[in-house]
Structure formats: C-alpha cells, structure tokens
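Got a structure for you, written out below as structure tokens; questions coming shortly.
Of the protein chains in this complex, all but one are displayed in their positions.
The block that comes next holds chain A.
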Amino acid sequence: MSYFSGVPQAPADGILKLSVLSRADTTPSKVDLGVGAYRDDNGQPWVLPVVREAERRLSEDPSFNHEYLGVGGFPALTDGAQQLIFGSSSPAIGQNRVYTIQTISGTGANMVAAVFLKQFKKPTDAAVYISKPTWGNHRSIFETAGHEVREYKYCNYETLTLDIDGMLSDLRAAPRGQIIVLHACAHNPTGIDPTEDQWQQIASVMADRGHFPFFDCAYQGFATGDIDRDAYAIRLFVDRGFELLVAESFAKNMGLYGERTGCLHAVCQSADLLPMVSSQLNRLSRATISTASAYGAKIAATVLQDPRLYEEWLLSMADMSQRIKTMRDALRDRLVALETPGTWDHVSQQIGMFSFTGLSKAQVDTLREQYHLYMTDDGRISVAGLNTHNIDYVAQSIDAVVRAS
C-alpha cells in the first residue's frame, strides 16, 4: 500500500482548465478571452522594446553574473519600484519609513504580506476583507496563511459599477482594525475602479474604523496609461497618514510575466520602526525562497533607472492601455449598433485588462461551445484578447447568445 494512497486528486485550477480547452480548440474563429496577459492586435504576446533593449545591455555587460541577490532583493529595482509607486517626492520615502523587499512577482508579495500579517496583525483575530468579487488567488493566499477571510460588497451586479454605498457600509460595520485588501487600480476581475472622490470616502471610513489597508497593485500604468493617476489611491492613503502594505507586480506593466518580478512595500509610521519590520520581512522571506530571482529584477531596474528607457516604457504602457480602451469602446459600440438587449456602457467605462460583461454562466458556456469564445464562468473577459480582427465576430456572437437567452 503506497504511503501516498491517502492523497486525493485535487480539483483543477479553473482558469488553467479554460486555457487547456482553448488551446485544444483548433477552430480558426476561436477567440481566447480568458488569458490574463496582454496581447497585441494580432493576438500575440508582446515583449516591450525597452525590455529587449535591457536584455541586450545585460548580455553585453561584462560584470553580469548569476550571483545571489541579497535577501531584500536587487537594490536598483527596489529603490526604483518605491519611487514608481509612491512618487519620487513622497514624504514617506523622504522620511525613510518605507521598506521594500523584492518578491516572486505580485503573488509572492501577497504571500509574504499574508504571512507577515498573520504573525503581527493587531488585533490578533483581525480578519482579512476582500472585495466581492476579487482575484481568485486572494482568498487562497490569505486562508493558507491562516487568516479568516470575509468579503465586502464591491460590484453592483445589476449595473456592473461600484456599489460604493455597500462597500462603505460593510467597512463601517466591520469590527475595528480589520485588514482590507484593496486593488490600487484596474480591479481584477471587474475592471470597476472607485473614482478619486470615492477613494477619499473609502479612506475616511477606514481611518474612522482603524482598518489596515493592503493594496494589491498589479496594473500601475496599465489602467489609465498614466502611472501617477494609477497610483492615486495608494498615495492618497499615504498622505492621509496610513500605515500600509503594497504588493507590486511588473508582470503586466512591463510584460515581465514569467520572470516573476515584484516587490512588497511596507509604509510605517516612523523610520525607527524600519529595522524591526524589515528584519521580520527578511526573515520570513528567507524561509520561503531565500532570495528573489535576479534576471527579471535586473531588466526592470535597467528600465526604471535609465531616463530614456523609462520614458519609452511610459509610452509603451500608454500604447497598451490605449489599445485596450479602443477595444472596449469598439465592443460597446458594436453591441449598441446591433441593438443587443441590455446596456453595454459598463464595457467601456470599466478599466484595465478585464471587463465584467454581465454574461451569465449559461451564456458563457454557449459562447464557448457554439461560438468558440473562451471566457471565465463569471463573465469576465480579457479585453487584451480583443483585436481588430476578431471584434466583429465577438460582438456578433455575444449578440446572438444574449438574444437567444
């Protein structure tokens, strides 16, 4: 009898299942709207020119090697990342009260934050609140770390816009001092972001209730195309005097996906807390990965630290977000022109890589089975999967399925 005979088969990852199905589908008209990665107008992955240039420089650098990074990560990356998120003139940076540790992209940053919070959160029974809905991995990450996870209202499923009243009400009703997971911009999966005014309201309620903000920032620059605008919420909270954690990813905005490049930032009330906080973050990161992966960090640092490459990167991000915006408008316009039942403004108002279409699971299944359109069961589409070649087909398919329901 095998020692492992008691280990059961685990359920397959939903999104993975979808991509397996999609890859197996050889129909020419197939459209993959499940993928969580940027695609160009030909439906191809896009490696940013500044990334290629950075790689070229690294390959020609005689001092390039594969030595271990320090436990904090590649300093040129962590410094650059700090400035990117908080702004180079951020008082938090100037007052030396930000500690940044490099992580295995955004997921790794979430995980380090979750483990750190489990050990050090106050009150010790504080629950972690995630938006309803949120990125599928949030619940898993925080529950694995041993937190109780609760939801706050977020998406108004009727209008597919922000249920700000519901959200504020839930934040007010929660016990004092809870941990609130906030998407800095380009909410995943809905694409629904609070306005600046709404962020101010959220900040006020959280201050009143003594809640602790954890920002997940995976799309800075990718949402509006403007890195400062996309960092508004984080910088607002810092200005308001909050202590907070920020998980930052370069997967999408620099297209570094598989290189796993990211950081976790801890903003503390004062500089004298940094030695303690940094030593504990270092310690627990050391026990998970020892040190983070170097190559992607060196690429990102090269881009962040070179003024010309940095400017070019900003333009690339603007291009990506503009193409996505164009596709949003194109889909909405076509659905309106086809007079598809329902309202479709939310498709162009939502922001970032994803759109919560409002399609039901039954409709999603039909789109997949009959029209070879792949999207997740919650009706989320990756707008990056839309392009000028497939937009008409997608609009017509959605129109057909909605009419038939």
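Basically, contacts are C-beta pairs under 8 Å (C-beta built on N, C-alpha and C of every residue); 3 or more make two chains touch, one makes a residue touch a chain; residues count from 1.
Note that in this section contacts and distances are computed from a predicted model.
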Q: Report the protein name recorded by UniProt for the chain absent from the figure; options are "Guanine nucleotide-binding protein subunit gamma", "Aspartate aminotransferase", "V-type proton ATPase subunit D" or "E1 ubiquitin-activating enzyme".
A: "Aspartate aminotransferase"
Q.
Just to verify: which one of A:S22, A:S105 or A:T134 makes contact with the chain not shown?
A. A:S105
**Q.** Chain not shown: contacting residue from A:A76, A:I164 or A:L273
**A.** A:L273
Q. Which listed residue, A:R286, A:K361 or A:R403, touches the chain dropped from view?
A. A:R286
Q) In the whole complex, what residues of chain A lie against the chain that is missing from view? A) 2-13, 16, 37, 45, 47, 51-52, 55-56, 59, 64-69, 71, 104-105, 107-108, 111, 115, 120-122, 137, 140-141, 144, 204, 207-208, 210, 212, 239-243, 251, 255-260, 268-270, 273, 275-277, 279-280, 282-284, 286-296
